[in-house]
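Complex shown without one protein chain; remaining protein chains in place.
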Amino acid sequence: MTIIKISDKIRLASKQGPDHRTIVKVGPHNIGGEHVVVIAGPCSVESRDQIMGTARIVKEAGCHMLRGGAFKPRTLPYSFQGLGEEGLEMLAEARRETGLPVVTEVLAPGDVELVESYADVLQIGARNMQNYPLLRRVGAAEKPVFLKRGMAATIEEWLGCAEYILNEGNRDVILCERGLRGFSKVTRNTLDVSAVPVIRQSSHLPVVIDPSHGTGVRSLVAPMAYAGVAAGADGVMLEVHPRPEEALSDGAQSLRPPELMELMNQIRKVANAVGRSV
Amino acid sequence: MTIIKISDKIRLASKQGPDHRTIVKVGPHNIGGEHVVVIAGPCSVESRDQIMGTARIVKEAGCHMLRGGAFKPRTLPYSFQGLGEEGLEMLAEARRETGLPVVTEVLAPGDVELVESYADVLQIGARNMQNYPLLRRVGAAEKPVFLKRGMAATIEEWLGCAEYILNEGNRDVILCERGLRGFSKVTRNTLDVSAVPVIRQSSHLPVVIDPSHGTGVRSLVAPMAYAGVAAGADGVMLEVHPRPEEALSDGAQSLRPPELMELMNQIRKVANAVGRSV
Amino acid sequence: MTIIKISDKIRLASKQGPDHRTIVKVGPHNIGGEHVVVIAGPCSVESRDQIMGTARIVKEAGCHMLRGGAFKPRTLPYSFQGLGEEGLEMLAEARRETGLPVVTEVLAPGDVELVESYADVLQIGARNMQNYPLLRRVGAAEKPVFLKRGMAATIEEWLGCAEYILNEGNRDVILCERGLRGFSKVTRNTLDVSAVPVIRQSSHLPVVIDPSHGTGVRSLVAPMAYAGVAAGADGVMLEVHPRPEEALSDGAQSLRPPELMELMNQIRKVANAVGRSV
Partner (left out) sequence: MTIIKISDKIRLASKQGPDHRTIVKVGPHNIGGEHVVVIAGPCSVESRDQIMGTARIVKEAGCHMLRGGAFKPRTLPYSFQGLGEEGLEMLAEARRETGLPVVTEVLAPGDVELVESYADVLQIGARNMQNYPLLRRVGAAEKPVFLKRGMAATIEEWLGCAEYILNEGNRDVILCERGLRGFSKVTRNTLDVSAVPVIRQSSHLPVVIDPSHGTGVRSLVAPMAYAGVAAGADGVMLEVHPRPEEALSDGAQSLRPPELMELMNQIRKVANAVGRSV
């Protein structure tokens, strides 16, 4: 594989040779290897019923991990801010029942210990990509970190943030492209699919694509998930909700359960076409 | 298929029902149907040897149409501006030998008659997307039009340009996404792969993706071509050159012949995975 | 003045020394010297009454030149496309009565001779910035050219377009910044005021700012006009309409007559503050 050199200053996150790849283990799953991992769940944990029901759907559809936010970064202080520790407990319960490892966001250095005690993977959201004290803190955590790209971050800036985590000793960093701010009036963001092969050719870290935030439009999620996998993504993160019209956040981009099933069937074929499996 | 409504004012280019699709016939090929069409060739026609040699490679690789510029829109007046009618004649000769239909750009209303007499498809480049007198003129031509999206055009503006062509009576319009201007320091543009499903869901016109201009980086062309097909593209446009390091334009993004062969092998699998063929 | 080097390839448009400035003469006015020139008028020439009335207001307010479109580049073929030659005649009549030189857009090489026979300055709109056959044609015209920056054009690309005109022998090129495509939900475009000092430091050509298209919001036009002049602009282009709510295009950004008067009073003070006059 071709190697793209981003910067000499990216020491720990740079690819050192054609086959240099980091595989991040999360429960029984390897991210960054031959398998393409699918992470699905609601935007926010809203209630016990909602997260348990969604987790069962996610499991039944054949996805590998569960996502769900307990601490939510919202544009306004008056919006639903997540259930906090109660939400984390519900996620842990969903894991106990389904066996799905849990990815959930942490917003502040002071919350890392708490979130880490429940989660399998610590998510750093796009708004916090350059929150360096938070990056250092998760760099000292025992759990893998899922680092979303900022809305206007260059590849160098993004890898620089991975570098902060790696430099503290945590080698398990998963990168996630979730869309850039653009001028589109149709999509919420502009999903930069090219970030996938750029990362594959410049870094050894696994890279996941999030077509739910990347498009903001339910009917575009599946084609963009296929695009991401065809481009070489090591995983896909999806929002799904039993009843999207009742979701407290991101309803318009959340898949309905049958749509998730259909997507899982199709994405296997796309993964196989590029020499991967789901 | 879901229908996305862009604007009531897009009358002729809008999708009217889930199965509403226009198939544009170019020689023996149908664009917009089950097949995914691959158009390949050099950025510019540089010499008889170069275009004939490239055409043979393109044919041998199993591509369906030949691209090559005889009239080149260049950032500076001092750059190579294309061979003009001489280049068109070379393209016609390449077609005679290989049977490949020819796509080539036209820059001015006054050149349409000339270009049309040689070409199978008239390309309108990104810089001319909103050159309305040119759009009207190709709208009155007998040949299909290949309409590239402007570097900062909204979907509505792009379909508005298709509308100008359709409104003059030419129903054969093929849309082509070729990358948006972005802030990347790695890629030349930001290929908006999501434009593919957005067009598929909002318009009946076929949509092609151009990962060569979309990325500007040779090693990114193949993964982004696969991404485009996985997302639903009806075709792919590629730049290929027998010796990219000697190309008069766009060498850094031109595939080498063996890379084109490899891409054609892989893209078939991706097309099959999403229910299409190449 | 500091010199910014954009590219060695920009030969004719580049600044050669700290005091290297081109002054473009239009009627009694010098653009690029000590005076700041104000060009105002409606987006489109809509009727004899409208353009004559507006021209009188523009004159009375103390502006120097009249703008107005007779050939309009519109997003859709069904929108008002301008009055064509009839509109040019009305503009010429307005000039005869008020003495104001006329700036108006030309869309196609084939129209340059006609437009030139009526206009004092030939405008190339943002959508046509890279319409190279048109640039070459106005490069051979006898009248100054007003070259608007494309919505996503780099400074190098913009100066490259000026280079096409200069290279044909027409030395009278005026550059105009009119806003970049951005993600704002408040303004229509993102006016790049920094383009003014960048052009002043990299080119000898005069540079004008268009806060009407640059913002699309009437209440933002005056503050952004002042900003442009404070940053060093050699002129300001404004849209004004006797009754904006009845305008056939761009009503929301058109100043009302009293607002134009107020702007002219204020802008004099700003110009004086930076050593210029209006």
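By letter and in written order, the chains are A, B and C; residue numbering begins at 1 in each of them.
Here is the rule we go by: a residue touches a chain if its C-beta (ideal position, glycine included) is under 8 Å from a C-beta of that chain, and two chains touch if they have at least 3 such contacts.
Treat the numbers as computed from the prediction; the structure is a model and nothing was measured.
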{"item": "Residue in contact with the excluded chain [from A:120, A:163, A:177 or A:250]", "value": "A:163"}
{"item": "Option from A:27, A:84, A:109 or A:242 whose C-beta touches the chain left out", "value": "A:109"}
{"item": "Which residue of C:20, C:96, C:243 or C:269 touches the chain not shown here", "value": "C:269"}
{"item": "Sole residue of C:26, C:115, C:135 or C:152 that reaches the chain not shown, by the stated touch rule", "value": "C:152"}
{"item": "Residue in contact with the excluded chain [from C:109, C:228 or C:244]", "value": "C:228"}
{"item": "Contacting the left-out chain in the complete assembly, out of C:106, C:220 or C:247", "value": "C:220"}
{"item": "Hidden partner interface residues of chain B, rising order", "value": "181-183"}
{"item": "Where the unshown chain meets chain C, residue by residue", "value": "1-2, 4, 6, 152, 154-156, 180, 182-187, 190-194, 196-198, 200-202, 214-215, 217-220, 223-224, 226-232, 266, 269-270, 272-274"}
{"item": "Chain A residues that touch the omitted chain in the full complex", "value": "9-11, 73-78, 107-111, 127-128, 130-134, 136, 150-152, 156-157, 160, 163-164, 167, 180-181"}
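In the analysis below, only the chains that are shown with their structure count from here on.
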{"item": "Chain whose mean Cα position lies farthest from chain C", "value": "A"}
{"item": "Separation of mean Cα positions, chain B and chain A [Å, integer]", "value": "33"}
{"item": "Chain centre separation in whole Å, for chain C relative to chain A (CA means)", "value": "47"}
{"item": "Residue numbers of chain B (touch at least two other chains)", "value": "152, 156, 180"}
